[in-house]
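Reading through the structure tokens given below for one structure.
Yeah, one chain of the complex is gone here, protein chain that is, but the others are all in their spots.
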């Protein structure tokens, strides 16, 4: 597990876009990945909520990590979908992705994103997607 | 149409996350919106491709603009899905969203993202989503 | 709750396609609906599995019922998506839909379909969708 976490941190650290957004890998084990972002002004949209693109980035990346934890490092997100539930208003977003099912080459993962603020947590989005092994 | 384009530019200019990514609104008319991003290193993932999160941001925002062009400014993306087709390797990404169908409160929009490079254009993702009018 | 179940049975009984497929409403309460189908040869595809269209029917209908339990009877499925996990090989399919989040006009529901056979249950599909109130 320590090795998987190290690998995950290393991959995340080599993603310039994840660094730009300030993503952190909180948990990473076989079948599960948790990513977080601390909200700052640059991540908002015109009404002061976190932009949907930040939320969808979290889902995309969290399910890719979760899928990679069972399929191996060499994976891509084939597809995903997101349903936005509530505006993301908190100070921190946490995306938890789990593997629903896996074969040799494809893993189906779901993810939920919670917005954490002074008044507790609000689930702001749910997602579902397919991760594919390359090669 | 000039007014719609002005409105669109104004909305985009008030989205800090769109400014962070460098998004530009190339076209905006009733039922259609075209957004573009010039690729820079900060937008990449670990293999040198544009991060999927940038592509999904473009789809999310382009369909929201397209939906807003027929439903009014006060809209949110209820849900969307993206299928990644090819790695985004070019110097510029262009997302074209069109309204497939609209009611009073919901518009269904699709979007495709093309990666433009020295060797022409490659369609790197297709998306489909639902925009909802608020209020 | 009894009234909701009666209402649900009545709606299902007025859906000729649900009768053709032999769908049964096992549970129906605020935020949750469970539908089942007993597998028969007419519902299969060419490899002897239950046809994906039967599975997707169950998801579509189960999330519509779940959404209707919180939004009212006059609803439609705006969209849904399904990820197939395993072939449906059992004698009975059970689809359990729950409301993830609801507003005044839209409810987001997820669903899972389990195939029950002599060797226990296998989760064969997961789905996610949006139910919209009419009028």
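Some notes on this structure:
Labels for the chains are A, B and C, by order of writing; each one numbers its residues from 1.
Throughout what follows, a contact is a pair of C-beta atoms (placed from the backbone, for glycine too) under 8 Å apart; a residue touches a chain by one contact, two chains touch by 3 or more.
These numbers come from a predicted model, not from an experiment.
Looking at A:7, A:89, A:116 or A:132, the residue that reaches the missing chain in the full complex is A:132. Here the missing chain is touched by one residue of C:4, C:44 or C:98, and it is C:44.
Of the residues in subunit B, those that touch the hidden partner chain are 81, 83, 85-86, 100-101, 108, 110, 123, 126, 128, 130. In the full complex, subunit A makes contact with the omitted chain through residues 78-79, 81, 105-106, 108, 130, 132. Not every partner is drawn; the one left out touches subunit C at residues 11, 14-21, 41-46, 50-54, 56-57, 60-61, 64, 76-84.
By definition in this document, only the chains that are shown with their structure count from here on.
The central chain here, found by comparing per-chain C-alpha centres with the mean of all protein C-alpha atoms, is A. One finds 20 Å separating the Cα centroids of subunit A and subunit B.
The geometric centre of subunit B is 33 Å away from that of subunit C, both derived from CA atoms.
A straight line joining the Cα centres of subunit A and subunit C is 28 Å long.
In subunit A, 81, 83 are the positions where the chain touches two or more neighbouring chains simultaneously.
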